[in-house]
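Note that one protein chain of the assembly has been removed; the remaining protein chains are unaltered in position.
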Amino acid sequence: MTAFVRNQWYVAAYAHEVGRELLGRTILDEPILLYRTEDGRAVAMADRCVHRRFPLSQKPSRLDGDRVVCGYHGFTYGTDGVCVSVPGQQRIPRTARLATYPVLEQDAFVWVWIGDREPGGTLPPRAPWMDSPDYTVVSGMETIDSGYGLLVDNLLDLSHETYLHGGYIGTPEVAETPITTEVDDRAGIVYVSRHMDDAECPPFYATSTGITGRITRWQDIEYHAPCLYLLHSRIAPAGAPAPGPNGSDPHAFHVEVVYAITPSTEKTTYDFWAVARDFALGDQGVSDFLRENNRTVVLQDVVALNVLQQALDTEQDGYQELSINIDTGGLAARRILARLAAEGAEQGRPAAAR
Amino acid sequence: MTAFVRNQWYVAAYAHEVGRELLGRTILDEPILLYRTEDGRAVAMADRCVHRRFPLSQKPSRLDGDRVVCGYHGFTYGTDGVCVSVPGQQRIPRTARLATYPVLEQDAFVWVWIGDREPGGTLPPRAPWMDSPDYTVVSGMETIDSGYGLLVDNLLDLSHETYLHGGYIGTPEVAETPITTEVDDRAGIVYVSRHMDDAECPPFYATSTGITGRITRWQDIEYHAPCLYLLHSRIAPAGAPAPGPNGSDPHAFHVEVVYAITPSTEKTTYDFWAVARDFALGDQGVSDFLRENNRTVVLQDVVALNVLQQALDTEQDGYQELSINIDTGGLAARRILARLAAEGAEQGRPAAAR
Partner (left out) sequence: MTAFVRNQWYVAAYAHEVGRELLGRTILDEPILLYRTEDGRAVAMADRCVHRRFPLSQKPSRLDGDRVVCGYHGFTYGTDGVCVSVPGQQRIPRTARLATYPVLEQDAFVWVWIGDREPGGTLPPRAPWMDSPDYTVVSGMETIDSGYGLLVDNLLDLSHETYLHGGYIGTPEVAETPITTEVDDRAGIVYVSRHMDDAECPPFYATSTGITGRITRWQDIEYHAPCLYLLHSRIAPAGAPAPGPNGSDPHAFHVEVVYAITPSTEKTTYDFWAVARDFALGDQGVSDFLRENNRTVVLQDVVALNVLQQALDTEQDGYQELSINIDTGGLAARRILARLAAEGAEQGRPAAAR
């Protein structure tokens, strides 16, 4: 299994999922309670009552103003995790407090910091298209019954679009066209690019853009380990002019595909997916089509990764993989994740023990 | 997990559940077969054929008179567990016999002794309301997917009624009113009392008694570790006279709530529950209401304890609880159970090894 990377920001939810209902998510094996205060601030704290470990996200636990009331015996907590009421007595034990998590709302996501130290100035990577007026976004989230490493592998090698997603987003040219890979080890970013100059237009883009002939299709991946994956997708009629030197690109359609890959447990992963487009902004039909089509594609991944995890779980002993050029990005991601996991674990140790 | 306590009586079934159909129950991890002979005696023996370990409670195993015929190869046993017939030969191996269990019917329960020694003069604790002509009883049984310790915790701290069972048996006063606790360590009994003099009347009692205003509500718990829990519940209109010095109490309604807590496996528990009342004795509507209402309450516990056990199972390592005054009874019960478990295990060792 790919090790967990601690001392990092993770997407816990879409901003719209966090509200006045208690929401429980498990991130890196930590059960986390999320809700929004009456004045709109997202908060995150341990999802286990200090008394007998009842999950605070479980009904009949509820909000009372900004306070959380445990549904088992009524222990009540403020947004700072401090217990403010217990049943049958006035005195509240000093140690009755829940761990809280640093929270940051950015780009339509609620990020939480999972770590042993404070984030300090560290900020999550950006996905500005998620709430830009220049883009229209459809999104969703699926839970995968596999370790998160399998999803990282999946997304960094898009040659699988041709096979697993044929008829949706895959065409022969994706698997045929070589990639170029760049790795910024220090920043923990992997770049994988595949530029197809004369390719079939898959239904996903034909229907949404209206292009009827062959296309120029660029896939430029930017993976910010561990959690954020960006696919800059550029689609234009074959032969259309390239982007101008100033970045202007009026002849092309742009789709920003955003994934947040959040490890839940060793073998479950939250797969947040979004498709942001800079065309047909107000067209509900296009939005509906892209949402349905992309959800279908994501569910194809979910089925495949569930099956793959089960297959790996029954391997008799050390099994071998065979990697080729298309895996360059995925292997780089694995190296970065292994390094970040080691560094994150190191930061969790007392200074004297390092 | 709370350790099993051996060399004790446990409720295996209601008397009406044990009849001329073979019944299998697992108690303290021991698979037990229960049935009633033609002349009405309840018997209990190991629920595994000596031949190939087929469960005797599994169809097509069946009774032939008072004998049990294994549904796999026809090994046949008498009520003393001795094998009386095997296929294909006349000679029956000397060792072909099933372990039997001491059985005692009392208070509408079938008790079995789980132990390494005989019960001798030890008798189960009493719940005489269960088959008294002065009471009308409704009852049921649910299986919980948690260790039995979680149910003991639950029942010894009724402050949870206010939160988990609000709208049924809980009102604010239950959680607000302090308890008094007494422990008879030698007898293995924990007493927890909560007397509310001026309390809201919850629907459970309002509907069944017809009281419309506020009430005096007494909850007097008597937990006979490990298996029998009694809640003496006294309900009267607020301001009604207290019981007389001779125990007479004509102004109050009395409900005897009886639970038998029988550990099945490490993480499953039989939750036998009964509500005995001394009023509206022949009123079927009241019986139906109390049965439905109490079953709903029990199922709220079942859901909560199933969730809680799952939460505890995913705790990373040693986790902490925080106990307050309301837990005094539950903590006393844990201590008694730990002592009884140690004593029970000790009795299972050969004398020379003690």
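Order as written gives the chain letters A and B; numbering starts at 1 within each chain.
Heads up, the rule we're going with is that a contact is a pair of C-beta atoms (placed from the backbone, for glycine too) under 8 Å apart; a residue touches a chain by one contact, two chains touch by 3 or more.
Small disclaimer: the values here were computed from a predicted structure and weren't measured.
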Using the document's definition of touch, tell me which of B:V69, B:M130 or B:I169 contacts the absent chain. B:V69
Can you say which of A:E118, A:D134, A:E176 or A:D288 touches the chain missing from this structure? A:E176
Just name the one of B:R20, B:R53, B:R117 or B:R349 that touches the chain not displayed here. B:R53
Contact with the hidden chain only, please: which chain B residues? 29, 31, 48, 50-55, 58, 60, 69-74, 86-89, 93, 95-96, 265
Residues of chain A (touch criterion as defined above) contacting the omitted chain: 153, 157, 159-160, 162-164, 166, 175-179, 304, 307-308, 311-312, 314-316, 319-326
